[in-house]
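Here the complex is missing one protein chain, while the rest keep their positions.
Letters A, B and C name the chains as they come in the text, with residue numbers starting at 1 for each one.
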Amino acid sequence: MAKSDIQELIEAVVQFRDERDWKQFHNPKDCAMSLALEAAEVLEHFQWKSPEEIDEYMKTEKGEIAEELADVMYWVLLMSHDLDIDINDTFMEKLQKNAEKYPVEKAKGKHTKYTKL
Amino acid sequence: MAKSDIQELIEAVVQFRDERDWKQFHNPKDCAMSLALEAAEVLEHFQWKSPEEIDEYMKTEKGEIAEELADVMYWVLLMSHDLDIDINDTFMEKLQKNAEKYPVEKAKGKHTKYTKL
Amino acid sequence: MAKSDIQELIEAVVQFRDERDWKQFHNPKDCAMSLALEAAEVLEHFQWKSPEEIDEYMKTEKGEIAEELADVMYWVLLMSHDLDIDINDTFMEKLQKNAEKYPVEKAKGKHTKYTKL
Partner (left out) sequence: MAKSDIQELIEAVVQFRDERDWKQFHNPKDCAMSLALEAAEVLEHFQWKSPEEIDEYMKTEKGEIAEELADVMYWVLLMSHDLDIDINDTFMEKLQKNAEKYPVEKAKGKHTKYTKL
């Protein structure tokens, strides 16, 4: 993957939106609905499939799943922009928080919620 | 926002995951469930609120919403990595596709689905 | 509405499923995914619409929304059956619990979560 910058993606998304004068529709509630609906479209691809069927499916449908993930990212970036959130900083801070909630020595190899570790 | 690179975020996420030996749990179906569940947590913040209440809410709870968006991004990036998807390229290609589905002259100022434009 | 019995609906659903020999696919995880996906389809109908647009939309698309709600109910009933849950009793008990969490004198006219009442 070529080096790529989140800020550049955000600028591309905002430009795409503003050229169409769609900001007027983009209240946070409907944007959050879009985010949830696009995430559901990712989920739908994996429904009713065994791990083996998913491996098989990935061979032919990877492009479609990639696009659904990009659609989710679209809303993450647009909401971040509109709500004046620095998603990059937040992301790294949250990862740090999670590292503290799930210390390696306790969490290693377990899918236990941190409240029960 | 400081310049930041998607590839660097992905590396941070994968390192976080691998230190905890969690890859064994990260089959695509459960990851897609996580993605949908985190998107639902974003959505929950906006429920039952009027536009004015959302403005008010953003003044005090922006940090929480930022973290939920980061959680969604976590799964987008981790799934992209695990499924060998170049999310940056896909993102820009999808934006180009959408630009063709929603040409500025037809879509400007309308929230009509492209199939009905 | 004619009097109708939940148990009869469940029997109809289970018969439909068993005639097609689909129980083999109906593990609880995938059923819960279906439930979430059908709920997302309900949600999709209301996206990007103002209250006035929703009123207008209901005049022509009520049948479609009705079917999406029925699809959600399908999974509620089938999961209840498969997990040996008495959904009717649970429903009335939960309503009783909620009545205690949200006592009329405190909750009247407020959309405050019970933990903050």
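The definition used in the following text is that contacts are C-beta pairs under 8 Å (C-beta built on N, C-alpha and C of every residue); 3 or more make two chains touch, one makes a residue touch a chain.
Just so we're clear, the structure is a prediction, and the values are computed from it rather than from any experiment.
Shown chains touched by the hidden one, complex as a whole: A, B, C. Interface residues of chain B facing the missing partner chain: 25, 30, 33-34, 36-37, 40, 43-44, 46-48. Residues of chain C that touch the chain left out of the display are 1-7, 9, 12-13, 16, 19-22, 24-25, 27-29, 32-33, 35-36, 38-40, 42-43, 45-46, 49, 51, 54, 58, 62, 65-67, 69-74, 76, 79-80, 83-95, 97-99, 102, 104, 107-109, 111. Seen across the whole complex, the unshown chain contacts chain A at 29, 33, 36, 48, 111.
One rule holds for everything that comes next: only the chains that are shown with their structure count from here on.
Taking each chain's centre as the mean of its C-alpha atoms, chain A lies 27 Å from chain C. Separating the CA-averaged centres of chain A and chain B is a span of 3 Å. Under the contact definition stated at the top, the residues of chain A that touch 2 or more other chains are 25, 33, 36, 40, 43, 46.
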